[in-house]
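Note that one protein chain is taken out, while the other chains of the complex remain in position.
Coming up: chain A.
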Amino acid sequence: MLDYFLAALTPLNFLLALAGVAAGTIIGSVPGLTATMAVAVLVPITFGMPPESALILLGAIYTGAIYGGAYAAILLNTPGTPSAIGTTFDGYPMAKRGDGDLAVTIACLSSLVGGLIGAFALLLLAPPLATAALAFGPGEYFWMAIFGLSLIAALSTRDFLKGLIGACFGILVAMIGISETSGEVRFTFGSNTLLGGIETVSALIGLYCVPVLIELAARSERHLDAPEQTRGFRLPEAFATLMRQKVNVLRSSLIGTLVGALPGAGGSIAGLVAYSEARRSDRSEPAYGTGNPGGIVATESANNATVGGGFIPTLVLGIPGTPPDAVILGALMVQGVRTGPTLFNDGSSIVYTFIFGLFLATILMLPTGLIIGRFAYSSIVKAPKAGLVPVVAFMTIIGSFAIRNSLSDVGIMLVLGVIGWLANRRGFSVSPIVLGLILGRIAEEGFVQSWTIGDAMGSIPGQFFGRPLSMVIIALTALSFIYPFLPDIKRMFRRGGEEAMPEKANAKDRASTAAILRDLAAVGVMAAVALVALWQCTLLNPEAAVFPQTIAIGMLVLCAFAALETLLTRRVVEDRSSGSTPRRIAVPVAMAVGVALAPVLGFALAGIVMALGLFLAAEHDKRTARGWLILAASVAAVILIFTLGFREALSVPLPRGMIF
């Protein structure tokens, strides 16, 4: 063992681990640049290296990228990688109240612990865990997706019905394109653009980030409260938080390791499951979803634990545990390394050197992560709005382009962003939509497969409800769904049910007729979406239609309930914050112009034109001509650097157009 440890510690490997973590953290912090992409870009570089060093570099980048996703989640409410979705729930509220620096440090410490626990599991328990993961069949994947969806109950306590409707909407959006299992073309309305489906990461960027940009431009107050004096890393505070949350850290890291070991799950689900469990067992104030550090601890420790966990099936079974693992597996094959049980049992030096390299990378994440995190925090807190909005907007565009090298993905991102913003105004939170989008596909696959197998075996209920592992997940799901309503239910019993919802009677909550009409219109639009989906389903073969059909019918029923609730209670949940409407409209318009100009002018120049528009939309301060010039020049410089970096370092074929 010690030999392997020493082999991992050669100066070259040490340098590779350090560089990998730093590069990964930076890449992961840009929304759109995922861990998968970071790893894929660097694969050719590793061909010239010895296999151990190659693996260490790739593992380090992967680790760093998963952690880096937390920055954008905390500071911009936009998960940098899908794994960081859960981090936005509490990270952004913390940043809003001025604790962004603390949140970043907590994320770093949690990632460290999660990463170490995942790596320990890989070192000590890999073969048995890989075997255990195989027990997870289609039924279990289906129920796990439903378990993830149970988070809706928590994320939309403002209006549970609207949360459910939003999730159905997300699921239907996920069905667009060629179905990978049934091979059917669904909901594309003849458009080639939609054929490839809605890319999850670009959808995430649009749904989370565009509304933030719109609201940033609309009002003059600062994006995040800046601290009066620098407070350093706030390491002791973060450490104390983690000590208070030690059960949470351990549980979330274990969840992350186990979910990571499931081929077909991945970091985003691990984070969501851990978050859901943490919320259920933690009663401390402030509540989860409004800035409780426990939410960050849960998500970040779980998603970094999936790194080690995901390598378990990758190395033991030769089946990738997470998407980045698939890339690493391919790189290993090219290197001539055969994965599989023999690789582990023979105690071949590659595996153990790699695992110690992973430990090394994880530990190096502490200093690098803190320093880069500090830099990310201070640059976002200090940046004036007129600079922040164009730069972040450009990042969202270049990021969603880079995923599939496709401008139509950028267009879809923008459209979804506007939909997300409108939905949010009408009281449909974005997070349930995102959950539907991510979990819908997994749920459908598991559902159809269980159905097919059950049908063949002559026992469909047995496939869904008769499997022991499924039963456990079903029980957890039920708990998770009911839990947020426990106080209400208790109250209902205590008062003998005579007045279940005390708010109902409260006269000042009663909404105006205009608000009710607005609400009914929004619910009506959702119902119309469901109807269109139902109509489209009649054109599909039964296997491809059964799942979206069920969801659309459910969505219609929910819409009816929501309309009824609004009419009866005269209570409307919506977001009517103040701010300038022209500025709001200007943001997506400027972005759309930028996207349209990109193939004509070239990416960077179109970006600068767009930046100019956003600059005007978001400028609230009085600035001297000189200040204006400095700001404009620095925004242009950032855009140029990004374009060059993407084009040259990451080989992204950005449209060049006429100029640049």
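In this section, a residue touches a chain if its C-beta (ideal position, glycine included) is under 8 Å from a C-beta of that chain, and two chains touch if they have at least 3 such contacts; residues count from 1.
Rule of thumb we're sticking to: contacts and distances are computed from a predicted model.
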Can you pick, from "Tripartite-type tricarboxylate transporter receptor subunit TctC", "LacI family transcriptional regulator", "Alpha-D-ribose 1-methylphosphonate 5-phosphate C-P lyase" or "Spore coat protein U domain-containing protein", the UniProt name of the chain not shown? "Tripartite-type tricarboxylate transporter receptor subunit TctC"
Of A:185, A:573 or A:592, the one touching the omitted chain in the full complex: A:185
Using the touch definition from the top, which of A:220, A:284, A:405 or A:512 touches the missing chain? A:405
Using the document's definition of touch, tell me which of A:123, A:235 or A:453 contacts the absent chain. A:453
Among A:50, A:98 or A:323, choose the residue that contacts the chain missing from this document, as touch is defined above. A:323
Residue numbers in chain A that touch the chain omitted from display: 36, 40, 43-44, 47, 134-138, 177-178, 180-185, 190, 192, 195-197, 199, 263-264, 313, 317-320, 323, 325-327, 329-331, 333-334, 336, 338-342, 404-406, 445, 448-449, 452-453, 455-458, 541, 543, 651, 653
